[in-house]
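First, the structure itself, so that you have it in front of you.
Of the protein chains in this complex, one is absent; all others appear in place.
Labels run A, B and C following the written order; every chain starts at residue 1.
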Amino acid sequence: MNSIPLSIISRLLFPLQLTLSIILLFRGHNLPGGGFIGGLLAASAFALVGFANGSARMKTFLLFAPSVWIGTGMLLALLAGLMPVLMGEAFFKGLWHYGIIPTIVAGDVKPGTPMLFDIGVYLLVVGIASHLVLLFESKGGD
Amino acid sequence: MISALAILLISSLLAVPLRSLIGPRAGLLLALAPAGLFYRTFKSLPEISTGAVFLEKTPWISSLGVDLSFRLDGLSLLFLLLIYGIGALVLIYSVGYLKDDPLQGRFFGLVLFFLIAMAGLVAAENLILLFIFWELTSVASYFLISHYHTDAMARRSALRALLITGCGGLALLAGLILIGMRCGTFSLTEVLLQRENLVGDPRYLLILLLVLAGAFTKSAQFPFHFWLPGAMAAPAPVSALLHSATMVKAGVFLLARLFPALGGTPEWHTIVTGFGAITMLIGAVIAFAQTDLKRLLAYSTVSSLGTLTMLTGLGTVEAHKAMVVFLIVHAAYKAALFLVSGSVDHAVHTRDVRRLGGLLREMPLSATAAIISGLSMCGFPPMLGFLGKELMYEAKLQAPQIAGLVLSAGVASNILIVATATAAGLRPYLRTKLDDNIHGHEVSWTMWFGPLLLATLSIIWGSMPHLLQESVIRPAIEAVRGEPLKIKLALWHGINPVLVLSVLTLILGAAVFMVIKILRRFREWLGALVKGWNGDRTFDLLFDGTLGAARYLTRLSQHGYLRGYVAVMIAFTGMALLWAVWKVEAWHFAFQSPDLFLSAPPALIILILLMCGSAIFAAVAKSRLAVLSGFGVVGFGIALLFSWHGAPDLALTQFFVETILLILMLLVIGHLPRFQEGRGMRLRDLMLSVGVGLLFAIVTLHSFWVHTNDSISSFYLENAPVAKGNNVVNVILVDFRALDTMGEIIVLAVAALGASAVLRGSPGRSETGAGRRYQLSFKKVISQRKPGFKETLS
Amino acid sequence: MSNLLAFPIVIPFFCAALNILVKNGIFRRVLAVVGTAATLAVSIALLTAVEASGVVVLNAGGWAAPFGIVLVADRLTALMVAISACVGFCSAIFSLGDVGSAANRAGFYTFFHILLGGVYGAFLSGDLFNIFVWFEVMLVSSFVLISSGGSKAQIGGGMKYVTLNFISSGLFLTGIGLLYGKAGTLNLADLALKLASPADRETMLPAAMLIFTAFGIKAGLFPLYSWLPASYHNPLPTVSAVFAGLLTKVGVYALIRIFTLVFPLEGTRMADLLLILSLLTMLFGVFGAATQMDARRILSFHIISQIGYMTAGLAMGGLGGLLSSIFYTIHHIAVKTNLFFVAGILEHTSGSGVIGRIGGYWKTRPLFSFLFIVPAFSLAGLPPLSGFWAKLLVLKSALSLGFAVTAVIALFVGVYTLFSMIKIWNEAFLKAPPTGDHPTRRIPLVFFIPVMLLATLTLFFSLIPQGLLSFAEAAAAQLINPTEYINAVLFLSR
Partner (left out) sequence: MEIWTVLLIGVLFGVSFYFLLSRNLVRVLLGLLLFGQGVNLLIFTSAGLTTGHAPILDGSGNTPQPVADPLPQALILTAIVIGLGMIGFSLALFRKAREQAGAVDLDQLKED
């Protein structure tokens, strides 16, 4: 599958897909989407790069090992649950904070622990999907 | 009492370190514990003999009604003296007997542990506490029988003894619980006062049988008698202590203990006396046919236990008097004989009575002890045994029912016992040396001290029975009967039927012995015959039978075929659902509303029919691509259905997941040449699948019609703005039910990491350190053949 | 509201996340011990909190029940969490010697932590669907642990385990779906209120039966236990010890919880069904054990047999029945885990778990032998060990409620249990080793400590059982009269 056109297309598509996935992630709270779907889309972007250019390229695109994505995602999700505990609130209570992060995408992005949680999910899903793709890709040739 | 148990426990724990520190002599030091306790108990004799009962109670497990409560009365005192006394002698004996045994320390510890169990058993005031000690004696016995642990026979015998007494123990437990429930307490003292209540219980017979099962197994009554000779695999001191003097008498003790509460009824008389008499006779016959010194003694013990049981069953004052006296008599002579037989074995290295001879000269002190004890066993005056036999005959003569039968059985077995005693206690020492290859020598003082002391006591007590009469015997009988009594023991009663019987027994016994000497072949024939009476083969057969059944059932249910397991689960689910459907009459709902059928847009109908068709197509399709495309239609169809019914998030997710799964499937199973159909295409599978599938459909239909409550969903719709989101599903996922999502992503993470662990690394296995050893061994394990049937038992 | 309830779940997952990020082997080992110790500490705090206030509730996300997910600890929960934390801690220590560096590198501890987290979650959750999620967390990590040795036997066992448990999960989920469709709620306390009338409960029978079947599979009831003996003897000893101690017991716990709170069994035909199944479970389990020759397989079958005792207590009902069930479960967890440790040590030191091929421990390893005797005889129900009290409780309630057959079978099974324990003892300990060389290899301290800890715990339950008994009795009382639970979840926590 190492054809030149596919390679070019995948690299062209990559930023598009990634942006789209992040939009899906952030708008999930209001419209269909969310961390899981966004994560899958992002992973498919990485996977496409992988299929087109080989797993080495995919790994460089990922920046970190998939396990780092997974672990960080899990930690972020846990953190979203633990932050309210530190504030003396119930575990996983949604805490909202305006002001720390400027509202870039107008009112659609709401900084708070649920958002943090969703980002955790997103990272984790990216990690998992790329992990699996790399795994099956490396073992798939036999 | 607790302090006594504590002393024994401490010495038991000290045994091993002490033995390794100062060698075999540690036993002498350890014997101080039971000896001291013997002295302490002895000192309380005067008080007990006035009829006093010491009660001592420490709360333990109040919610189960179990206390650490103990009761010292005449009966428990008698047993305690036996236990401590013989316990101390046996410890001393073992110093020499097991001198070179590396496990001697553990042996000392176990003997002391047994003493705890036995002392606790006879002193326990709480029924459950009694049972605890009861089982502990079995456990101790198990460990002591299997002392020579590399001997397969010893292990087997120990297991058999434990299982038999364990079974009986469990029955006893059930009986005791029933007693406790009926009486509302487990306190022995209170239970003993509730005779009317217990005897009036409709379950009285059941209770009695359960208790008797416990007592009979422990006291080796017919048909459970066979474990006792097997227990002779134990070292001789163990046989002397557990399997003749103390533990096997626990059953008799229990009967005597519960006599005021359960005894005296016709059922009691019939069963206890009957089994006792049968055991007495059978034991005597088998004992007579033995040639191994220890086995011979073991079967005569069985006979004696039968006698004791029978006497307890008779239930008259005379019978109980005889029982108590014979208990002491038997403990004294049988323990001595066992110990000497151990010495003989130790010195001569054979226990075959046909080969032994001339031992009086070679080991004079041990032989003297054996001869005196043998005479006591025969019932010669002025030994204690004579007294016991006299009382026995007297009791039998005055037995309320079936006196003649009991008496003749008693006389017959006593004749045989006399012959046996001659063979075991007299001949090996008195007759001339037969075999020049056999050389004996006197054993060390630790080994002759005990038997000689016991023999001496036999003479002293026999000639001066009043020494025991008031201090020990009367209080014991009073404790059994629960009423004050006057008794008189004397060696000489004048010429009366009892004396005639005694003399007759001796003469006939001697005669039998003489005749048998001549009719050697008869004895061999008898030996061969009674071998079949040995219950252990029957027991093994029974046990093997259940094991065989177990094996069959296990093979049947645990056959290793996944599809069989799956079939069972699906069938079970189907049955459960069928029952539920039948109970709620679900089919009524299926056709209640015709618009269920009608009101669907054609596009939807077509979609669903298409999906159904694809699913069925996938089931029958042969090629991988065909199956997967069938699955694809179903999966994406479901996504469409979700979207149709207002679930865009679901539709999206389903779409993505389906895509990923199809790709993964293609990747992973892509390298298969073809599907092997195997034997999958069977009617059974088809019927099961269709049937259970139908049930699921019915259950779903049923669910439309019984909405009992409105969903809590309106809350989410109303409160989503509070959670600052408009997509309610997403808000539920990341806020209302974030914990679910948390779990979900963890599942994903584990699945992904696990997939690589399975394929690449191996968390279940490693190459270095401990894991490496394991890995190597692991291969051995799996290449194992299945164990043979025989192996399972041994 | 008490965030304490969140920690038994959070700590293991936190450890797991760190495990994923940090590859250092020593760090992972230390973290395993520290993390499980922390959970143990939390669980003990939870135990005291529950002792003080009866039922402790945490509304996750701050949303009141039944709308949010609620974590609840009544006495039973607290007890189960505490004993499981003990098992977790001991297993972590045992794993130090058992889990090699390759396994560590492959992420053993990640799955270990997550498994424990899932177990605690399943205990603590008061929401039906959330329980399902924790079940899945627990299962997926156990899938990995059970099948990742890579040997054929492990894969075969793993395949069975995966398939049969997947079916169980699906049935459970179906039951949840049906239940939600009708009752409109997922919170256990809320379900109990909405299904308060027997007529309503009856209409839910299909859902109840599905959930029953699903839990029956997880608990290992007859005839649904086949996955258990097929797979438990294969993985690392640490893994089978944790599985033996906890996994089926989560099923038992779930059975107890659902069938006292949502669908009370008392007086229903389901109670009869459960009783019959329990008795068959006892028998088939012990039969299976009697025919095996591999130490861990014998023990695996005994798990099944004893599950029967636990569910029999539930089926007989009443305070006595539930008390026996709870006491049995707690006792069993400590004992069974320990026996699997011992079996693991046998395999490590002799190179085989097949008892016919090893021997000689009584001669050369008396202390270790004694440490086997404690749990083995306790399992066999010999007095005065904890198993005896457990058996006594079962017998007492069977006899007082008139279940004579139950009593007879319980006693009969007791004999066979004793037989198989003695079989192990006779073969592996007493017998001279067939190869002639006695196991003289030193048993590492990390193996000894957990065995000793659990044996001490068993001795504690044996000799001073009053504390546990009282607590379990109070727990049973809470189950019989769930008003306290329902009030705490639905009304007091707001």
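One rule holds for everything that comes next: contacts are C-beta pairs under 8 Å (C-beta built on N, C-alpha and C of every residue); 3 or more make two chains touch, one makes a residue touch a chain.
Remember, predicted model here, so these are calculated numbers, not experimental data.
*Asks:* Checking the contacts here: which visible chains does the omitted one touch?
*Replies:* When the full complex is considered, the omitted chain touches A, B, C.
*Asks:* Determine which one of B:Leu434, B:Ala490 or B:Ala619 touches the chain that has been left out.
*Replies:* If we include the chain that is not displayed, B:Ala619 is the one touching it.
*Asks:* Among B:Leu205, B:Leu556 or B:Ala600, single out the residue that touches the unshown chain.
*Replies:* If we include the chain that is not displayed, B:Ala600 is the one touching it.
*Asks:* Of C:Ile11, C:Ala230 or C:Ala254, which sits in contact with the chain we cannot see?
*Replies:* If we include the chain that is not displayed, C:Ala230 is the one touching it.
*Asks:* Just name the one of C:Gly61, C:Gly88, C:Gly121 or C:Gly158 that touches the chain not displayed here.
*Replies:* C:Gly158
*Asks:* Footprint of the hidden chain on chain C, which residues?
*Replies:* Interface residues of chain C facing the absent chain: 129, 133, 136, 139-140, 143-144, 147, 150-153, 155-159, 162-163, 166-167, 169-170, 173-174, 176-178, 180-182, 186, 229-230, 297.
*Asks:* In the complete complex, the non-displayed chain touches which residues of chain A?
*Replies:* Answer for chain A: residues 30-32, 36, 132, 135, 139 touch the chain left out.
*Asks:* Spell out the interface residues on chain B facing the chain that's missing from view.
*Replies:* Residues 558, 560-563, 566-567, 570, 596-597, 599-601, 604-605, 608-609, 611-612, 615-616, 618-619, 627, 631, 634-635, 638, 641-642, 644-650, 653-654, 657, 660-661, 664-665, 668-669, 672, 675-680, 685-686, 688-690, 692-694, 696-697, 700-701, 703-704, 707, 711-713, 716-717, 720-721, 726-729, 732-733, 736-737, 740-741, 743-745, 747-748, 750-752, 754-756, 758-759, 782 of chain B touch the chain absent from view.
Keep this in mind: only the chains that are shown with their structure count from here on.
*Asks:* Identify the chain pair with more contacting C-beta pairs: A-C or B-C.
*Replies:* B-C
*Asks:* For chain A and chain B, let me know how many angstrom lie between their CA-based centres, rounded off.
*Replies:* Computed from C-alpha means, the inter-chain centre distance equals 62 Å.
*Asks:* Where the centres are mean C-alpha positions, what is the separation of chain A from chain C, in Å?
*Replies:* Inter-chain centre distance comes to 37 Å.
*Asks:* Do you know which chain B residues sit against two or more other chains?
*Replies:* Correct list: 735, 738-739, 742, 746, 749, 751, 753, 760.
*Asks:* If I count partner chains per residue in chain A, which residues reach a count of at least 2?
*Replies:* Counting only residues that touch two or more other chains, chain A contributes 67, 70, 74, 78, 81, 92, 94.
*Asks:* Considering the complex alone, what residue numbers of chain B touch chain A?
*Replies:* Chain B reaches chain A through residues 648-649, 652-653, 656, 660, 664, 667-668, 671, 723-727, 730-731, 733-735, 738-739, 741-742, 745-746, 748-749, 751-753, 755-756, 759-760.
*Asks:* Residue numbers of chain B touching chain C in their complex, please.
*Replies:* These residues of chain B touch chain C: 16, 60-64, 102-103, 106, 128, 131-132, 135-136, 139, 142, 146, 149-150, 152, 155, 159, 162-163, 166-167, 170-171, 173-174, 177-178, 181, 546-547, 549-551, 553-554, 557-558, 560, 562, 564-566, 568-570, 572-573, 576-577, 579-581, 583-584, 586, 696, 699-700, 702-704, 706-713, 715-716, 719, 735-740, 742-744, 746-747, 749-751, 753-754, 757-758, 760-774, 776-782, 784, 787, 791-792, 794.
*Asks:* Quick check on the complex: what are the chain A residues that touch chain B?
*Replies:* Those residues of chain A that touch chain B are 28-37, 40-41, 66-67, 70, 73-74, 77-78, 80-81, 92, 94, 96, 110, 112, 114-115, 117-118, 120-121, 124-125, 127-129, 131-132, 135-136, 139-140, 142.
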